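The other protein chains are all here in position, but one chain of the complex has been omitted.
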Amino acid sequence: MVVKRPEGLVLVSPEGLRHDGRRPEDLRPVKMEVGVFKNADGSALVEYGKTRVVAAVYGPREPLQRFPLLPDKATLRVRYHMAPFSTEERKSPAPSRREVELSKVIREALEPIVLSEEYPRTVIDIFLEVLQADGGTRTAAVTAASLALADAGVPIRALVGGVAVGKVDGVLVVDIDETEDMYGEADMPVAAAPDIGLITLLQLNGVLSREEFNRALDMALTAITRIVELEKRTLRSGYVEAGGEE
Amino acid sequence: MVVKRPEGLVLVSPEGLRHDGRRPEDLRPVKMEVGVFKNADGSALVEYGKTRVVAAVYGPREPLQRFPLLPDKATLRVRYHMAPFSTEERKSPAPSRREVELSKVIREALEPIVLSEEYPRTVIDIFLEVLQADGGTRTAAVTAASLALADAGVPIRALVGGVAVGKVDGVLVVDIDETEDMYGEADMPVAAAPDIGLITLLQLNGVLSREEFNRALDMALTAITRIVELEKRTLRSGYVEAGGEE
Amino acid sequence: MVVKRPEGLVLVSPEGLRHDGRRPEDLRPVKMEVGVFKNADGSALVEYGKTRVVAAVYGPREPLQRFPLLPDKATLRVRYHMAPFSTEERKSPAPSRREVELSKVIREALEPIVLSEEYPRTVIDIFLEVLQADGGTRTAAVTAASLALADAGVPIRALVGGVAVGKVDGVLVVDIDETEDMYGEADMPVAAAPDIGLITLLQLNGVLSREEFNRALDMALTAITRIVELEKRTLRSGYVEAGGEE
Amino acid sequence: MSISPYKPPITPLIVKESYLNMLRKGVRPDNRDLKTPRLIEIKTGVVEKAEGSALVKLGDTQVMAGVKIDVGSPFKDTPDQGVLMVHAEFVPLASPLFEPGPPDENAIELARVVDRSLREVNAVDLQSLVIRRGEKVWTVWVDLYVLDHNGNLYDASMLAAMAALLDSRLPDYEELETGEIVVKKGVKGDPLKINTRVVTVTVAKIGDYLVVDPSLEEEAISDVRLVIAFDEKGRIVGMQKTGAGGLSFDEVDRAVEVAREASVVYFKALEESLGRAGG
Amino acid sequence: MSISPYKPPITPLIVKESYLNMLRKGVRPDNRDLKTPRLIEIKTGVVEKAEGSALVKLGDTQVMAGVKIDVGSPFKDTPDQGVLMVHAEFVPLASPLFEPGPPDENAIELARVVDRSLREVNAVDLQSLVIRRGEKVWTVWVDLYVLDHNGNLYDASMLAAMAALLDSRLPDYEELETGEIVVKKGVKGDPLKINTRVVTVTVAKIGDYLVVDPSLEEEAISDVRLVIAFDEKGRIVGMQKTGAGGLSFDEVDRAVEVAREASVVYFKALEESLGRAGG
Partner (left out) sequence: MSISPYKPPITPLIVKESYLNMLRKGVRPDNRDLKTPRLIEIKTGVVEKAEGSALVKLGDTQVMAGVKIDVGSPFKDTPDQGVLMVHAEFVPLASPLFEPGPPDENAIELARVVDRSLREVNAVDLQSLVIRRGEKVWTVWVDLYVLDHNGNLYDASMLAAMAALLDSRLPDYEELETGEIVVKKGVKGDPLKINTRVVTVTVAKIGDYLVVDPSLEEEAISDVRLVIAFDEKGRIVGMQKTGAGGLSFDEVDRAVEVAREASVVYFKALEESLGRAGG
């Protein structure tokens, strides 16, 4: 889909800087916090620039309403949901097709890292709420889920983090925001657990050559490595803010 | 919300009479009947003027579809529902948010009077259908439910009755109809069991001073006492009609 | 409902021929095939002219999701559903009121012929998909279900087949198509098991005199006898095409 | 998806046997013969706020019908006709077996059979409902409300629908200069134009017997019913086999015959209700 | 259908007894007296993309409110007024007992009580929201988002709604020659006109005691609460009894009294949050 770009909007300047002043490989300012809610067994807040996501983990537990549980491992239930006020136009609170897909994609990004074999016949609930959406909400959500799982003491193989790489005016850039997503040529959200070398979420919307794709994936993994480091600091100190520069 | 009043509509005349000729403390003509349906364990018809509500009680019984029952008392299930033809414009039969709220409010008006401890692990179903709506439907529904419960032989602490008091052109009036509700300043539905001195439903939409509120509540309780007397006569004779004057 | 007929459309010519050249008692070209899907326990494709329906039978089996089964016989579950692209205007895939009714009517056309007593506490699922709708979809669906049941080896009393008789410009005609249905005076879908003399589906939309009704029913039963013969040939050879002429 | 019903009100085999013994003698538990409907009571004008309404009691079965008439848009392919909508609710009040929720297949089937029976003979004159061709027409909503289900909802519902339609008056309205149609609340205009009256007669097959207007107990031991719609001239204007059984050609023929006789009783009850309303 | 709740967080009788013993001495487990709300923290402007927003912490309860303002059509019977919509979501994040799905009766009741309390005093000046009479008005969506449920969602939600509305600015817009209204994204215009501030105070009855601003534990052993809305002049502008119990006339009277006192605390917290935002 081609949406007409507003006049005067320059996505990459002649000096190679992005519309918000970042270099291609820069993250936006990142903020992470754990233990933000009292009721949840684990919780976290993650901000990538204006994108703001909270996560809560309940479990391992028995589900409220009986349903068939897995005999050999915990059942993961993941809900990615956007607050009605999180978007430019009010979003209906009923789950959209997009939210259904992203709930699945995020669940499948977490399944490989949760040691669910340790809790058969239980449920681990991971609830993700996007409070403000400015691009990269699904990858911020994976990061928040990773923190909340750790905060809840759910045993995991490794921390996982996410970031979206985009192609904007022909340039590959890390952690794209909504403007870059809307007027750019490609958006590639990636989540990975760098400590075990596993890519657990990979989507591409847009056109990339084989070489661009490999480069983009490389940039994503580098950024995720930094994000997971910030996760570790957050779990030690409860709270972290970082400029995002590498 | 301010809805413009039609020209010529006088809600309270200089003589203190209301648009339908009633005095402030008058009920509309009341009609009550029990045993109006064959299938239900108990049933009733209640009319406050043009407002017409039927009630049916099924139970204590096992529910049709299994669901978790309370171990120490009967589960009350209450549905307040309006017939599509009951209102000025056709009402969609799907339950509206208003109907969801009123079903809860009415259930909570009945819970204190039903001796549900006597029937653990059962369900008592109370179905209320508004056949014509002209103001005061929820309070007429409480009255109808009270009659239908008694008609079904469900043990209760006391009969309960309901009425709405309104403030119209600065005057507190009992048993407001739709016109008075629409163009008035306040609407306060009340349900109570006068024999045990218990207020079981209390809502206020509109603005009242502290003094007005107390006076309005007093007027409601007086009217309800009369309504519950009519309920008793109805349960003796099966049918009652009353002018509503006090 | 009266829909204005397009200019120049002649439904029955002075020679007594229909708009597609058929005589009143002619079927459209018929095509039947069994075993068209790998997963289903039994399956069939049936075409009446451009009307195209596929059927799949699963069972007798345990249902995927637990629900109360009949203690003395198999539970039949029938779904009649139209593909979004099967109709002139795209049909929403959500089941319409029409599809709900026809699922019931078709289930009740099959219940009398399935020996469901032989499989208590099981489910027999019959799924019918209309791939193209040009009149007579419910009767073609019954025919397809009959074939798929036999193909699945579900024990049945007799094969059942269906056809719609219509009244068009005053003439009774067999196997009406969409055009004849839309501009005709009556549409009477019939399903029957000729080998046991049982009518299992009978609906009439339109106006018929007592005599016309009996004649129409007679024409339907004659056509159905021929359809069931074609079913038998199909079950022997896997595939049948017939001009439809009698 | 339509599912074999789980809990039909089950009647033990012995009950069915003893019932068949009665039928053999030509009577039914409520002293009716096989061809006679139960007592019919029709009251119109029971909902003053509706454009038309009726409460029908057929034995212990009670069905209310309300007609609401609003300004709407015509369907694209019928710009010169008003719109008729029939809807049925089986509210849980009416039976220990009904549950809250959107209409199930039984309610939908009932509404659609009533709808088609009215529509096929243009019982409600849809052409008379045009306010401005292709733009504004009257939409007539017939809402069937089952209040007490004691058998044969079809005939009771059709009677209620018909009586409510006969009771209906179009709303009075004003056309503003902007072309907007403003309905005058509470002011009733012309009667709704009815071209012909329609009734349905339901015949249940029990064993080898055909009985008219089955009660709830009779429906429980019958596995097939034939619902036949007639207009005032005795023409067949609709039909629906309902239930999990089948019928022979001969049984269909006999059912049509007894139904036609019974239809006269229903038409008479309708006529009488009108007399009362007019009086 | 409203069903007696299955799993209220059950507190053993003995806990209730020992709690009542404390109340007898006039204190609560968190050292409050019976009339004092928990610590209040109000932060506005927490969602930059919304036209207004606030996060309220009332003790450990957290509720966020976001205000979105779009161009819409007025209701037919109020052509000279904008539209106010209040919606509440109890997202499963907030409590081990909340489940995903459309708002249940508790969320609907909450939203409707907040809505009515605002509406009855025209707290949001709806007349000021007209862009073109009868055609285009501002629709103001107030979305209440419960993030952590530790008791008394009513008071926290009302504070959040009110603070978010006070934080709101109308979008800037342009009117094209075609009459179309084009909102300028990200450009904020005039503040939303608020006629009066409103708070609710919730009083729970536990045994014979009335306590203000109940915690989750207190709600568990209380079976009735009275939610009372006040405007700045101390007038009662809304009321809702909620929960399965009843109250005597005298208890209602006492509840109104203590609630009015507590309302002053809420109004003060609101006022301070504005000071901070302006500073």
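To keep things simple, chains are lettered A, B, C, D and E as they appear, and every chain counts its residues starting from 1.
Methods note: a residue touches a chain if its C-beta (ideal position, glycine included) is under 8 Å from a C-beta of that chain, and two chains touch if they have at least 3 such contacts.
None of these values were measured; they are calculated from a predicted model.
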Partner chains on view for the chain not depicted: A, C
Option from C:E15, C:E89 or C:E211 whose C-beta touches the chain left out: C:E89
Contact partner of the left-out chain, one of C:L11, C:M32 or C:A56: C:A56
Footprint left on chain C by the chain that the document does not show: 37-40, 43, 50, 52, 54-56, 58, 61, 64-65, 79, 81, 83-90, 93-94, 125, 127, 129, 131-134
Sites on chain A contacted by the missing partner chain, in the whole complex: 1-3, 68, 70, 73-79, 97-98, 100-101, 103-108, 111-112, 116, 186, 188, 192-193, 197-210, 213-214, 217-218, 221
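FYI, only the chains that are shown with their structure count from here on.
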Minimum number of chain-to-chain contact steps, chain B to chain C: 2
Least hop count linking chain C to chain D through chains in contact: 1
Chain separated most widely from chain C, comparing mean CA positions: E
Mean-CA-position distance for chain D and chain B (Å): 31
Length of the line joining the C-alpha centres of chain B and chain E, rounded to whole Å: 27
Inter-centroid spacing, chain D versus chain A (mean Cα positions, whole Å): 57
Chain C residues counted as touching two or more neighbouring chains: none
Multi-partner residues of chain D (each touching 2 or more other chains): 100
Chain-level touch network, classified as line, ring, star, complete or other: line
Those chain pairs that satisfy the touch definition: A-E, B-D, B-E, C-D
